[in-house]
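Yeah, one chain of the complex is gone here, protein chain that is, but the others are all in their spots.
We just call them A, B and C in the order they show up, numbering each chain from 1.
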């Protein structure tokens, strides 16, 4: 079952080439994903990322409930701020998904979840709501994915587009802060945040707008009119890869724990009250047998390591690739991989086998750029 | 037996406070090592580093001989260039010393060795000359440590001092290149190189001058007259620590192998012809149970972890400190440590126990700055 | 006949007249005992942007069904197969620096290589009409 993103027709009008991703039909590129990548780094692009799941959580016990579900201490998340990535774990500490939480008020939080997990994360949350004994009225969870859209404006020139969209106060947003119910093109949107997943939220400027479908259509068209190059999911993938951001399903799943993944950003050390948190602490103290690392191939090498490709130290297989791609900024292939802890030679060279041939690669702690 | 460095009296005239280091009496500071550190980062300092050992190697087989002794492929070292750090290993792959080699010509190389090993490295080289069957005439090794001096001018304003010393052509030196027998203050020196051990050789500018004792005295005085702040070994130690440079005896010794140390800079991967090189390759393929990492304490924390202090993940001891110090640039304590490979949480937090108390520290791959 | 444009729900794919096609989405142009090969518009659109092309050395002997070149795209890696035995006589060197010529002009500047062969058997290949049908079938699956 493939579902079309609500703005697919608008994307096509803008030159989008649709393709399937995680059960959605959406634009994977707009002709040249490398140019879309570079425009994000050097100018400004706009992405329709409505394939991501969106929930609204309301009720007097929402904060307490979420605090019991995710790996980060949410008491440190201020109002009108996002949590940064947080993990949902199974009871063995395996990774179910990484979510982004938005604290509007104590009793009103929003969540963005990964596309493949739109339904399963919700089920999981509902399961835990019951297990933990919360009344649905105290923790009300609505999946608004199919009725809303999420538009990302990314790149150093993003402020010009935000200006053109008539958004007031976006300049004051620090990373992960958001404006609640601001006007965009004269109409109320749900929120505008300083965020993204391209690295531009950290490197320069990246904003995301969460709103209704019709409003989103206007915004997407206006953003392009104001100079943003439309960009698709392939560019989004190469951008996140340059930053070393992890893709659930590819780089991590229920068989990996957050310590192996080195997903420090999503962990509050010592937090024990969430599902699986005890297993994180256990792994942290016990140590792990493998680590996620980055692989940077030699300049000009465009042989792309793909999921499952082997990593070698001399004759020894020391790990395997989980995702790879071409970095336009570095003009070479880069990849994320798991290697044995005993061989996590950050800064040193290993080989990666791509379609039967060995290529020299440097182990690096991402970001790559 | 403590030996005075040849320029000790000159150092004292410049305000030097002598102390012992590795069997030498030399200036450990000139009143305030923190200021000396900062002057190296922000302006220019001059160090008398004559406590380092210096050898001259002559003869038709010198290149071949050295190639069999050290961990880096010397065929890649060009004339008038230094090798960067290279390791002398025992037959088990344990670290005896790190040296710096200078290629003047195929049959004329110089070496700088660490102060504690001035005599022992020489003995080791002579032992191997015999074992490998080289005639002394083909590989002549002279220890010139006691008849020469080494003066290091370090910092972003080092070029001004080099100018004042009347050195021609220093501007064109790239990192690790040297001028052979250039004129300094109108007299011939042995060499002037773009190098140092403070990080300034990489960060901005650092030069070293190898010459005779009397000439060195003039140079030291003139450098100070030209604006260089005299600096001692304590500042030198905090500078190298900020860069994560390793101190033999403290951070590595014959019980450590280069893979554990992560001394990538000193290794040519796959080189097998040197003493101990096979063990390096073996360790590389087999993996290691511990890694050297950096520890960065919280801002403002000045409790200095010292050699032997324990590192913890939760309740688990995961390693120990090999050297620590105060980083004036970061305003906090930093340290080098070994931790179990399974716990080499680069980017994440651990605790370090300093005199019975735990301090939070982030594991980092140096340099710290 | 003329070129065929296969229109599907998610895109349009050009199938050029005067060429033969393979099940593995190559196009083949026959001139005497030499074939010129490339990948189809459909193939390049499925692969998406191509960042690298590995070409064989001219002179290489190749056997029918064997992979003879590799295309590395932002999305995946794909082999190019020869339909006939023969010898590679020329490769498109332009692709080394500009692999995206395959995206820009799959039937023209994006040609991949030429093979000299003694056993051309076009009955093993697809006509434009058959190939267009194949695309339609694949897209509707």
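We adopt the following convention: contacts are C-beta pairs under 8 Å (C-beta built on N, C-alpha and C of every residue); 3 or more make two chains touch, one makes a residue touch a chain.
Note that the coordinates shown come from a computational prediction; the quantities given were computed from them, not determined experimentally.
Note that the undisplayed chain, when the full complex is considered, contacts B. Touching the missing chain, out of B:14, B:209 or B:234, is residue B:234. Residue B:29 is the one among B:29, B:48 or B:121 that touches the chain missing from this view. Within the complete assembly, B:304 is the residue of B:152, B:304 or B:318 that touches the hidden chain.
When the missing chain is restored to the complex, the residue among B:19, B:159, B:314 or B:367 that touches it is B:19. On the side of subunit B, touch with the chain left out of the figure occurs at residues 17-19, 25, 28-29, 32-34, 234, 237-238, 302-304, 306, 325-326, 355.
As a convention for this text, only the chains that are shown with their structure count from here on.
The chain with its Cα centre farthest from the Cα centre of subunit A is B. By C-beta pair count, the most extensively touching chains are A-B. With centres defined as mean CA coordinates, subunit B is found 43 Å away from subunit A. For the pair subunit A and subunit C, the distance between C-alpha centroids works out to 36 Å. One simple way to say how far apart two chains are is to compare their mean CA positions; for subunit B and subunit C this gives 58 Å. Residue positions of subunit C touching 2 or more other chains: there are none. The residues of subunit B never reach two or more other chains; the list is empty.
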